[in-house]
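I have placed the structure first, in the form of structure tokens, so that the comments after it can refer back to it.
A single protein chain has been omitted from the complex, and every remaining protein chain is retained in its original position.
Order of writing sets the chain letters: A and B. Residues in each chain are counted from 1.
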Amino acid sequence: MNSNPVIEVEGLRKRYRTRRGTVEAVAGIDFSVRAGEFVGYAGPNGAGKSTTVKMMSGILLPSAGRVEVCGLVPYRERKRLARRMGVVFGQRTQLWWDLPLEESFQLVGHLYRIPAAERAARLARLEEVLALGPLLAVPVRSLSLGQRMRAELAAAVLPAPEVLFLDEPTIGLDVEAKAAVRDFLRELNRTEGTTVILTTHDLDDITRLCSRLMIIDHGRLIYDGTVEALRSAYGTTRVLVVDLAEDEPVRVPGAVLARAEGRRRWLEFARDEVSAAELIARLLAGHEVADLTLEEPDIEDIVRRIYRGEAPPQG
Amino acid sequence: MRAYLALFRAGFLRQTSYRLALAAGLATNAFFGVVRTAVFYALYRERDQVAGLDVADALTYVWILEGLFAVIWAPWFWELAEAIRSGEFVVELLRPGDPYLRLLAFDLGRTVSVLVTRTVPTLTVAALLLPLRLPGTLGGLALLGASLVLAAVVSFQLRFLFGSAAFWTPDYRSLFMLLFPVLWLLSGFVVPVDFFPEPLRVLVDWSPLIPLLMAPVRVATDGASAPVALQVVWVVLLWLAGRLVLATASRRLVVHGG
Partner (left out) sequence: MAEQAGIYLRLAAASVRATARRPVYLVARTLAAALIVAIEVAGVVLMLDRFGSIGGWRPAEVVLLFGLAFTAQGLAMVFGDTLEADKMSELVRRGTFDQVLTRPASPLGWVVASYVDTRFLGRMLAGAATVVWATDRAGVAWTPGRALLAVLAVTCAAAIIFGVLMASAGFTFVTVQASEAVNVLIFGGQYLASYPMQIYGSALRFVFVWVIPLGLAVYVPALGILGRQGPPGLPGWLAWLAAPVAAAFMALGGLAWRAGIRHYVGTGS
């Protein structure tokens, strides 16, 4: 792996002037990403994820600090950087909506000045890997979400970008489509060494794809480390949400009370210490329960826990 | 009854919330009004009267036109046809009460809001700066006001009839786009109907397009009440046509399932 960082961010800030005063969407973050890393970028809504990505891709001017991508200053050399990076937005399309898919690929080829032979070769491989063959003549607007996402990925990596920014690429996809997208991204990162920044809410995306995870909240980087460290800290923790029949204190061996509101209790327990079934049995033995559900930890949970000081800031 | 008033109010409030569009609209009205005024002043430099209209009549026509433009050619025109096409409109037909009156109440709320926020200010400012021929008595102004509101009603009714074409064809957009310019001209929004050659003018005078603009203009410039009567007649006729269309359309929906 090349030791020169592909992305370098130092003291990055972004301030917005709103009616209520100045808001700091990004309040001083530092990180650097080496070539070939697969980085997950997570955080609650409004945390500053898209603001950071916009500053890295050159469509937003930082208020302070330094950012360099592929050795270029994004907002100053936007067009040059655009040739070396790829972007995929989960909700919006970069393809040409009313035209057959293959025309989109042709246009991308011309736009990024890919020599025809090279384009044909890369496209053939991408078509095979992403099963796009039967879709080439279909107008993009007629594709299903899963099909369209595979097509977006192909279009984004066709120019062989050094860096790929992905914004919620698996949102709204069914299980099969998600697997296809993840497999493709994993292979891409492995074989071509493309640096990937994956912004996502999906914990599965992160655990299955990212070697490194950055969590941002309120404009600050609150976690930057390996997924392993995070997984060992919380990946095994689940939450049993219980609606008690009576408002009474709850004591269940093997579980920790995380939160209480009225008659509802959130009980955290470690997956490998006690099974859900066992925990429920223990609970029912000592309390009358009106209703219960099981929750898997999500980013908001983890963020909350990091704020409570339950994980080291660096992995 | 209260439901209709509530709908009227809802429409009124909704339209008044579009403040940006209002400012831009007023600017557009003012600009075109000024150019048209200059044109008529230049035209009337050599002559006093043409086709029974003098310069004061012409200027009154110009500024009532600008005032009424957004009322008659309502920018929300496509909404009904789209609601029909998307299937949303079926809900309206299934609700208790009279769907036509409900649509009218809501639409009138919107058009009256435009009358209040655009038409009246435009006419008032123009009247203060130019020698318009507007009624001088309270009764006369009330009659003009009634005529403007009736114009808004007829506008709704015609828009309803055109929009209901969506019950029968998906290509309504193409149809309307070709029809509108002609309607524009025939209803007097390009030149006063009085300037049309005789046979065409007679034809148009008997059409439901007169209530849209020429009727209020004639109420103002002639001080006559006959145009208002004509508007009322067309309101009734178009209402009957509207009921017929709704009945046919609902039957068709029931048979074909939307």
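To be clear about the criterion, a residue touches a chain if its C-beta (ideal position, glycine included) is under 8 Å from a C-beta of that chain, and two chains touch if they have at least 3 such contacts.
In this text the structure is predicted, and so the values were computed from the model without any measurement.
Q: Please identify which residue in B:Ala6, B:Ala23 or B:Leu240 touches the non-displayed chain.
A: Residue touching the chain left out of view: B:Ala23.
Q: Which of A:Ile29, A:Val69, A:Val87 or A:Ala258 touches the chain that is not shown?
A: Only one of A:Ile29, A:Val69, A:Val87 or A:Ala258 touches the chain omitted from view, namely A:Val87.
Q: Against the chain that's been left off, what residues of chain B make contact? List them.
A: 20, 23-24, 27-28, 31-32, 34-35, 38-39, 41-44, 46-47, 50-51, 171, 173-175, 177-178, 180-182, 184-185, 190-191, 195-197
Q: Residue-wise, where is chain A in contact with the chain that is not depicted?
A: On the chain A side, contact with the omitted chain comes from 14, 16-17, 51, 54, 57-61, 75, 78-80, 82-83, 85, 87, 89, 92, 94, 96-99, 103, 107, 110-113, 139.
Keep this in mind: only the chains that are shown with their structure count from here on.
Q: Indicate the whole-number Å distance between the mean C-alpha point of chain A and the mean C-alpha point of chain B.
A: 53
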